[in-house]
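One structure below.
In this view, the complex is presented without one of its protein chains, the others remaining in place.
Here is chain A:
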């Protein structure tokens, strides 16, 4: 059993959140951790450390509701190149974003010029409302990067979207090439990452290599 106020549980929770943002995030949904309720750690010989977490989440666009979920995060022993295994089970339903997603999709598809933006949020924390969906998609994109690159000795947050460029495609996906700045809490470094994100209202988000 781990105290939720101690950092090992908090780091595992950040990984679970990154994973979930990648899986379920979108232009109309921004999942945040409201509270880490419980945490347990299991040391598995020759395999690694497995964390069992009980989390309470909220959607930044719908803060009156919360959703509970459980997560398992397995950090593999000794390996630097292997992403943690994550499983998340959401209890109950996340608010539907079908309408907002479709609206966003149509808006971007109908743009004459490809969307380009920088510094989201800006130095003063501002995000223009029309760029909030792009900001939330960056959470999904950086969620993938965070999940893939986390260890028990790191805790990543998205610090800022430095640059984003839409790339028009001949298929039905939207493509956004992001440069995100990730803040790593333990080393305090701010690391730029390039991430290419594909998104479709029904197929969701995918990071493209």
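The criterion applied here is as follows: contacts are C-beta pairs under 8 Å (C-beta built on N, C-alpha and C of every residue); 3 or more make two chains touch, one makes a residue touch a chain; residues count from 1.
Heads up, the rule we're going with is that contacts and distances are computed from a predicted model.
A chain of this complex does not appear here, and its UniProt-recorded name among "Carboxypeptidase A1", "Ribosome biogenesis protein WDR12", "Proteasome subunit beta" or "GPI-anchor transamidase isoform X2" is "Carboxypeptidase A1". When the whole complex is considered, the residue among A:87, A:102 or A:187 that touches the unshown chain is A:187.
Seen from chain A, the chain kept out of the figure touches residues 3-7, 14, 30, 32-33, 35, 60, 121-126, 157-160, 181, 183, 185-190, 192.
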